[in-house]
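With one protein chain removed, the remaining protein chains of the complex are shown where they sit.
Here is subunit A:
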Amino acid sequence: MEDERSFSDICGGRLALQRRYYSPSCREFCLSCPRLSLRSLTAVTCTVWLAAYGLFTLCENSMILSAAIFITLLGLLGYLHFVKIDQETLLIIDSLGIQMTSSYASGKESTTFIEMGKVKDVVINEAIYMQKVIYYLCILLKDPMEPHGISQVVPVFQSAKPRLDCLIEVYRSCQEILAHQKATSASP
């Protein structure tokens, strides 16, 4: 069963949340970030080339212009491969664990998997980020030493940064699965 809704992130950009409901114990959430806009790309390219042209008029060395072209191309490729995240996915499987996948604009994908034995809870936390206070979803990991302690906090959807309404939807589904998991693990 698949479901798609649109939300907005903390800066006001559009996000699309796709929910896939595979079974009562397995769900997937896929957040698509806004694409690289033509306006920002032309703005950056123009500033870099204007700065290079200004340097060229000072130095009279034409290497600066070709260097600026190379820098723009390499910078764009590097940005698409290492920085720009297109889609972030959160897959929860009841008895197995939680998997987070980020797919970059160049096609690269990076995956993190946390097994269910380590997961204590999935919560919505508020924290100060730059000059704002934002809500973000995070996974709390258990401390092997202490039964009620928290050893680590893993934030999810870090580059999409959705707002509270989207986070509440994801939070509710995750809590249903975690409650289901606690019930089945406590019964024997």
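Details
Note that a residue touches a chain if its C-beta (ideal position, glycine included) is under 8 Å from a C-beta of that chain, and two chains touch if they have at least 3 such contacts; residues count from 1.
Quick note on the criterion: contacts and distances are computed from a predicted model.
The subunit not displayed here is recorded in UniProt as "Phosphatidylinositol N-acetylglucosaminyltransferase subunit P", chosen from "Protein YIPF", "AP complex subunit sigma", "Phosphatidylinositol N-acetylglucosaminyltransferase subunit P" or "NADH-ubiquinone oxidoreductase chain 2". Touching the missing chain, out of A:Ile85, A:Ile98, A:Leu140 or A:Cys166, is residue A:Leu140.
When you scan A:Pro24, A:Gly117 or A:Pro155 for touch with the missing chain, the hit is A:Pro155.
Panel shows subunit A; residues 120-121, 123-125, 127-130, 136, 138, 140, 149-155, 158, 165, 168, 171-172, 175 of it touch the chain omitted from the view.
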